[in-house]
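My questions all concern the structure below.
Each chain you see keeps its place in the complex, though not every chain is here.
Chain nomenclature is as follows: A and B, assigned in order of appearance, with residue numbering initiated at 1 for each chain independently.
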Amino acid sequence: MTNSPIKAAVLTVSDRCSKGITTDTSGPSLCEMLRTKLGAEIVRTAILPDEQDQLAACFLDWCTPKPPALTLDLLLSTGGTGLAPRDVTPEAAARVIQRPHAGLMDLARLRCYAKTPRTFLSRGIAGTINQTLLITLPGSPRGATEMLEALLDILPHAIETLRGDVQDDGRPGASAATGRVINHRD
Amino acid sequence: MTNSPIKAAVLTVSDRCSKGITTDTSGPSLCEMLRTKLGAEIVRTAILPDEQDQLAACFLDWCTPKPPALTLDLLLSTGGTGLAPRDVTPEAAARVIQRPHAGLMDLARLRCYAKTPRTFLSRGIAGTINQTLLITLPGSPRGATEMLEALLDILPHAIETLRGDVQDDGRPGASAATGRVINHRD
């Protein structure tokens, strides 16, 4: 099993934050939680408006390994997951996700439900793009951090599995056993 | 925040009801609940057979605003969500839904589970078509009304958000703040 820190990126999705009308607090809150709770290294952040094409392009670009750059393990977005007319983050994500992961969002919502029944109003989805796990979180600082918190215990194992370091059942994975790099299949 | 009543429509999906062999009781039960519990105005009802093309066309037609007609806030269907060979309502809905909303059905099933574990046999889905929220409910009067009941507390907020009247976090939305009409993005 590798012990290299989780490489994470956070994308804030908000028309108003992208124009400087409102200050983004959700993005920084997620970065702080990633650093302190998971020991993650934040390698990228950005703020984009609620524009589906721009969001899909950003997801794909950030999740495409470009040598010698490091491969991103985890990409969190915050915002654009609700029912407001311009909320299209899940649609942007669905266009570029290669392997959907409904269970992760189900777990997050289930765990947030007692505190916040409205967590089920979020349309956020999750899935993998190349070697990166993408999770689309709600836009409010509370909604975003509560959902991330609900996944903190499971994310390190998820990322180790995605890296090919372990099997789902905890046995050493092919890359750990052989030292070879596992190439993701498209 | 606008206080105009929710404009709702109910589509009954049933081969037998559409032929007059069986009397539709699910549709009228849903209308009654919408009126008494949400103060909704029922603007359309119909009964269609389990034909995927007809259902998709009806969903799209009802959810397309035609000036000067009123925009529909909520479209409920009842029937065709199970595993029976002719059940294809979710497939019809998936063809025309623009923004899927898995969380709404998850919440409904979770809340119905204690009373009715078979609620998980329903394949119903939800999502938006233009400015309308579509929810595909099961065909039995009990299954349909129990699922709607499970969503009564959350639907007014969902619809206000969809109208652009509020943000997900409860702040006034763009249309409320500026008085402008928010056009839904395709």
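Methods note: a contact is a pair of C-beta atoms (placed from the backbone, for glycine too) under 8 Å apart; a residue touches a chain by one contact, two chains touch by 3 or more.
Keep in mind it's a predicted model, so treat the numbers as computed, not measured.
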Full count of same-sequence chains in the assembly - 2 placed in this view: 3
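Here is the rule we go by: only the chains that are shown with their structure count from here on.
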Subunit A and subunit B: spacing of chain centres that average the CA atoms, whole Å: 30
Subunit A residues within the subunit B interface of the complex: 52, 82-88, 90-91, 102, 105-106, 109-110, 113, 117-123, 125, 138-140, 143
Subunit A partner contacts - residues on subunit B that touch it in the complex: 98-104, 106-107, 110, 128, 131, 133, 153-154, 157-158, 161-162, 164, 167-169, 173, 182-185
